[in-house]
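The structure's right below; bear with me while I get my questions together.
Omission of a single protein chain aside, the complex is shown with its protein chains in their original locations.
Our next item is chain A:
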Amino acid sequence: MSMLQVSIYRYNPETDSAPYMQEYQVDTQGRDLMVLNILEMLKAEDTTLAYRRSCREGVCGSDGMNMNGKNGLACITSLSDVVKNNKLVLRPLPGLPVVRDLAVDMGLFYKQYERIQPYLQNDEPAPAIERLQSPEERDKLDGLYECILCACCSTSCPSFWWNPDKFVGPAGLLQSYRFLADSRDTATQARLAELQDPFSVFRCRGIMNCVAVCPKGLNPTRAIGKIRDMLLANAT
């Protein structure tokens, strides 16, 4: 009765010609465990199972995966949140190449993150102590800086699936706005100039899958809207 049916995407490019789904049964003893707990229990039995994990408390962003069709962090997603009819289906994040089982190649995701120059740029002489912000200026960064780059949002975005080499994606754009909104950053014009093409920002079609899956409750769609407002204000 408490045996949970778990179906996991398996693929080892060195030995498998094609990916397949492997079925497992897990005795949860009626406990509402986290999905990561289930993977740890299975890993103890089957050491060939590959996935990423680190902090197991939703801070590192390593264990992003697709659980019963929805992206999220396995470590902070409880079984009661995702399991339906006693069945749990685990797949790697969609849209990125699979390295092995649930581990994906995040190269494209990081490339887009790198493109938006995710660091503070300031061409004024550095003050003796630090660059000050008013509490109001600092408030603008709330809801932006908390991103842990787990890639749950970008890999749930159809626009990113079709053009991962051209569309920055929700995670990258949230971080882009984090620096556009920063009162200490002086590269605003250069940043905006890099984003006005038809793909980088404007491939966002407002599907809002990113908002629906973000494990930190952030809103990339709103940030993208703010970038559009800045581009519009700048160019009209």
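For the reader, a short list of remarks on this structure follows.
The rule is short, and it goes like this: contacts are C-beta pairs under 8 Å (C-beta built on N, C-alpha and C of every residue); 3 or more make two chains touch, one makes a residue touch a chain; residues count from 1.
Keep in mind that, in the parts below, contacts and distances are computed from a predicted model.
According to its UniProt record, the chain left out of view corresponds to "Succinate dehydrogenase hydrophobic membrane anchor subunit" among "Succinate dehydrogenase hydrophobic membrane anchor subunit", "Aspartate carbamoyltransferase", "Imidazole glycerol phosphate synthase subunit HisF" or "Amino acid/amide ABC transporter ATP-binding protein 2 (HAAT family)". Along chain A, the points of touch with the absent chain fall at residues 159, 162-163, 166, 193-203, 228, 231-232, 235-236.
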